[in-house]
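Remarks on the structure that follows.
One protein chain omitted, others in place.
The first chain written gets the first letter, and so on, giving A and B; residue counts start at 1 in each chain.
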Amino acid sequence: MSVVLDPKVPDGPLAEKWDNYKFEAKLVNPANKRKFKIIVVGTGLAGASAAATLAELGYTVDAFTFHDSPRRAHSIAAQGGINASKNYHGDGDSVHRLFYDTIKGGDFRSREANVHRLAQVSSNIIDQMVAQGVPFAREYGGLLDNRSFGGAQVSRTFYARGQTGQQLLLGAYQQLARQIGLGGVRLFNRSELVDVVTVDGRSAGIVVRDLITGEITSHAAHAVVLATGGYGNAFFLSTNAMNCNVTAAWRAHRKGAYFANPCYTQIHPTCIPQSDDTQSKLTLMSESLRNDGRVWVPSKIDDERPAAQIPENERDYYLERLYPSFGNLAPRDISSRAAKRAVDSGRGVGPLKNGVNLDFQSAIDRLGFDTVWERYSNLFEMYERITGEDPTKTPMRIYPASHYTMGGLWVDYELMTTVPGLYCAGEANFSDHGANRLGASALMQGLSDGYFVLPYTIGNYLAPMLNKPTPGTDHPEFKAAELAAKARYHGYVSIGGTKSPDHFHRELGHIIWDYCGMERTAEGLEKALAELPALYEEFKTDLRVTGTDEGVNQTLEKAGRVDDFFQLGMLMCRDALEREESCGGHFRVEYQDAEGEALRDDENFSHVAAWEWTGDPMTSIRNKEELTFDNVHLAVRSYK
Amino acid sequence: MEAIQNITLKVWRQDGPADGGRFENYNVPEISDEASFLEMLDVLNERLINEGKEAIVFDHDCREGICGTCSLMINGQAHGPARMTATCQLHMRKFASNDTIVVEPWRASAFPILKDLMVDRSAFDRIIEVGGFITAPTGGAPDANLIPIPKPVADAAMDAAECIGCGACVAACPNGAANLFTSAKIAHLNMLPQGQAERFARTEAMVEKMDEHFGSCTNHGECEAACPKGISLDFIALMNQDYRKSKFKNRKSLSRT
Partner (left out) sequence: MASTISKPAPDRSPVTGTATQKRKRKPFLLDIYSTAVGKKYVMAITGIIGIGFVLVHMIGNLKMYLGPAEFDHYAEFLRELLVPILPRTVTLWLLRLTLIGAILLHIHAAYSLTILNRKARPVKYQSERDYVAANFASRTMRWSGIIVLLFIIWHLLDLTAGTLNGSGFVRGHAYENVVNTLDRPAVAIFYIIANIALGIHLFHGVWSLFQSMGWSNPRFNKWRREAAIGIATLIVVGNVSFPIAVLANIVKVKS
């Protein structure tokens, strides 16, 4: 039986909801905070900032990361920047405009109250990070510089060269390191969450596997925060780091947390195209390049000439042609689909004809080589390292690739999942980006959740639990979860089949990319849903994991993650199939207008799909959270 | 796209921290020159699994040269022969057919080998934990534009802040010193106005924590050459300068209390 979910949005006008909430939320006395233990899983922007802030408040915090150091989390790879409605440049920005741009960018599939809160705290994030010593780009007068980004007509993106994510993560990491040093946080590194434990429907703790010893241990806490990132690696080839996975979120899902909108995945338009079959990872080129790069393909099909020899009148600057007001800065989903269509029409460039040009020549002519070089040198150098081509001489070749997942664990206004006491922050939750995320908004959301939302909302949950007994790790539920995890990992080793986890991951990725990628059809999705269970069955019987389940075994780690990706993959396809409309990153070929643009169905699909685990992803129950828009008008998302 | 043929890999295999290790030879018959070095290892590992052998353990993650997880001593150079390039961004076009490539883990007493090519670099975290931060608890920050920072200062701090914490400096240093890593963080924070309050406490604490784990700097410059981010040796000089100042200033401030 499906239910309708209550996001527990506070009362009052949109702009006052967060203040009202903060006033009404129950507080924990400073002296009592240390009596509460909070587990934070993941040390990216959301996890590190949450763990550090909670420890500063006085809570007892245990932080877990599967990396060797918290500083390695994949937030570090974000290049372009972080949005904030500071309006430092007086170009018409405001909290409401950032809110509106994000709602519109998300194709009206996100929760108004959450997005507005995000826009409200965006300014605090910049203040906080500058105080931490993040060396944001400055103007000569010493004030902060901004750049513009896709989907916005104001300059509101703060950046630190092409390494904004790195600098922000290091800021949060350093704050966390300080708390580890002071004893406020206990850090468990190289420890991967393998199960979430609930007792009487409430979150009681987690079970982790030590990646060095293979030992499986339980950890109890009053509240658990999952800040474990997105599931973009379901596509196998993506811009995500190799170790990004859905396991933590998926294990929580299996223990009762609803999984929302798994079909909302973002395909980033500017990645380096795949060069051969051995490739295991795609590299993103920051979207900021679209500020000065012009996207084009030859007008003629199968034009073999080098870019320089193709005259202006035989080039199709298709983004400028189709979307004159946003041009090369059209939002990600729109740019990605346009690139796919250009390549599918046979006008792709490069040896495999699988890319489009991103050309800096006119920017170099207009601004001079030095200015362009200063802006993008690290990206140009990275491109040259990977492809062996100099992008200031021949155009960069780019193609869309899986990059970010808007879907994730369903959370209410307090970022609590459907399991009381289990919170989810950052990319791992579904909350703020709707069906499409705007550039430079992921860093904003991660830090907003960790710094400015969770520290307030967790207290509201914990306050009534003061001095009440909570289940310890000797509780039978923990013992059962430990045994199940041991059996699971031992099971992978003992299958003794013939194919490696990577083999299955690659096959899985092909199916998801082909049928649940940039363009989806009912027919394709049904095909995927027929192929996936068969492949999963093969995985369970023909997997080969060498080595043992003791000590370091990266093949075994991978096997566990691929297992969860299989189950998620099925849910992604089911979600995509059931959402009979096109919106944001979810483009159903059946639902488009005469010009090939996404056609939303606000009457029937203005809701969040939150899936409930039943024991088999093929039978999961689709629950709804209705989305209401009191403050914005549901417009057709036009960037023309 | 061209294929590189007949690569001989000599890879260090070691079961655990306390075990002896040895080089093992593997042949890679063919690999595309577009492949990255780690993709070549992926291909080899998949073959090893198919043959029923244990895959070679190596640390890696983002493969974009920013997370600092990858390591490897390749042909006697940290991160291999390409300058300003982390192992994950090293591509096979830097090698030729019939090459022999020797791959070893990073060696330093502060970086014990966990298995094969994987080492434990937690000692870096210990250095950050004693002072590699600006104390600014969440919530009380003033407006970001309150303190203007001249562009050259912000740029110089950014140059230092680019460090990815991969440990190549330690691996490349003939003395196993971590001065480049430590100085990059000290320089990043000490150059900014926000970092001034804790400048000398930070410097003293971090340098002395570094001393517990690592060797000493004899100014060879190998660290700078190996650094995938090209962090400058000048930051080491800056650290040495601030440590000297900090010993005197901290002593003075202690005598006041």
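In this section, contacts are C-beta pairs under 8 Å (C-beta built on N, C-alpha and C of every residue); 3 or more make two chains touch, one makes a residue touch a chain.
What you see is a predicted model, and the numbers here were worked out from it, not measured in a lab.
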Which of A:S155, A:Q361, A:T394 or A:T548 contacts the chain that the document leaves out: A:T548
Full-complex contact with the absent chain, from A:L5, A:A77, A:V154 or A:I180: A:I180
Full-complex contact with the absent chain, from B:I66, B:L117, B:V130 or B:M158: B:V130
Hidden partner interface residues of subunit B, rising order: 10, 12, 15-19, 21, 23, 73, 75-77, 81, 83, 102, 104, 107-110, 112, 114, 120, 122, 125-126, 129-131, 172, 174-177, 179, 205, 207-208, 211, 213-222, 224-226, 233-234, 236-244, 247, 251
Residues of subunit A in contact with the chain not shown: 62, 178, 180-189, 210, 212-213, 215, 548, 550-551
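FYI, only the chains that are shown with their structure count from here on.
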Subunit A and subunit B, separation of their C-alpha mean positions in angstrom: 27
Of all residues in subunit A, those that touch subunit B in their complex: 49, 52-53, 56, 67-74, 76-77, 86, 88, 124, 126-133, 135-144, 160-161, 163, 165-167, 170, 173-175, 177-178, 180-181, 187, 189, 212, 239, 241-243, 275-276, 278-281, 283-284, 351, 381-382, 385-388, 451-452, 455, 498-500, 502-503, 544-547, 551-555
Residue numbers on subunit B that touch subunit A, as the complex places them: 1, 15-16, 31-32, 34-36, 38-40, 42-43, 45-46, 48-50, 52-55, 57, 59-69, 82, 84-85, 89, 91, 93, 114-115, 118, 120-122, 124-125, 128-130, 132-145, 148-151, 154-155, 157-158, 161-162, 164-165, 188-189, 192, 194-195
